[in-house]
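Only a single protein chain was left out; the remaining protein chains are all shown in position.
Here is subunit A:
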Amino acid sequence: MFGIGAQQWADSWAGLRAIAPLMPGSALFGLAFGALVRVAGVDPWAGNFASVSVVAGASQIAIVEAIRTGAPAAIAVITALVINARFALYSAALAPVYAAFPLRWRLGLAHLMTDQSAVVSLERAADWPDPVRRRWFILGGALPFVAVWVVGSAAGIALGPVIPDAWQIGFIVPLMFLAVMVPGLRSAPALTAVAVATIVVVAARGLPFGLNVLAGALAGIAVGSFVPERRAATAGPVPDDGLAHDQGAGE
């Protein structure tokens, strides 16, 4: 089918099965993002465009919040890029996994890189020593996972206007991030970063355009990186990004 061989379909199917348990979380998070797009009065088509171009929920929500509060475009973009800086960590860890892939595959798979698909790729890469079969395994998980995110957010955008104000759908924002952040929170640097970020955001609440969020995130990273880790970090192939990646994690 589509000029793709049976072996490639089988390898892609294995990739899909590996990431399938994480898909409901992606769909739910997409729904929440879509609903917020409408609450904030952002153009529905721009919201759909965001899910295929940015492909990173937390940063997309931050942008919607920035637009809602009338922030300058530069601040919205910079806040999003600070949040997405964590992908540099996955990209570095995935470099040896992608090394034998043709350039167009590396460029394509990079756009489909999410927290979830990166973690699955890093955990399972050793099971797929053949680079051709490995790239189909990774594509088979990464592409459907992004598709679920895009369809979920489109559904949220379509349903958004139906959701009554009384439901206070905005609560999904802190709840979603608490669900992703708190379960993985263990190390002293991460706890420090969380405490500093929280204090700075609240103390700087007078700043316009959601600048307090940007200031809080940067202060948390800066202060936290001076706190020593108690022991050497885990030796596994997956970089510890301090977040939970179990079933139902949205991001």
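By our rule, a residue touches a chain if its C-beta (ideal position, glycine included) is under 8 Å from a C-beta of that chain, and two chains touch if they have at least 3 such contacts; residues count from 1.
Here is the rule we go by: contacts and distances are computed from a predicted model.
Between the listed names "Dihydroxyacetone kinase", "Fe-S cluster assembly ATPase SufC", "AzlD domain-containing protein" or "Multisubunit sodium/proton antiporter MrpC subunit", the UniProt record for the complex's undisplayed chain reads "AzlD domain-containing protein". For the chain missing from the display, the contacting residue among A:Y90, A:W136 or A:W149 is A:Y90, taking the whole complex into account. Among A:A10, A:V54, A:A126 or A:L159, only A:V54 touches the chain that is left out of the view.
Subunit A residues in contact with the hidden partner, per the touch definition given at the top, are 25, 28, 42-43, 45-47, 49-50, 53-56, 58-63, 65-67, 69, 73, 76-77, 80-96, 98-99, 106-107, 110-111, 113, 166-168, 170-171, 173-185, 189-190, 193-198, 200-202, 205-206, 210, 212-214, 216-222, 224-225, 239-244, 246-250.
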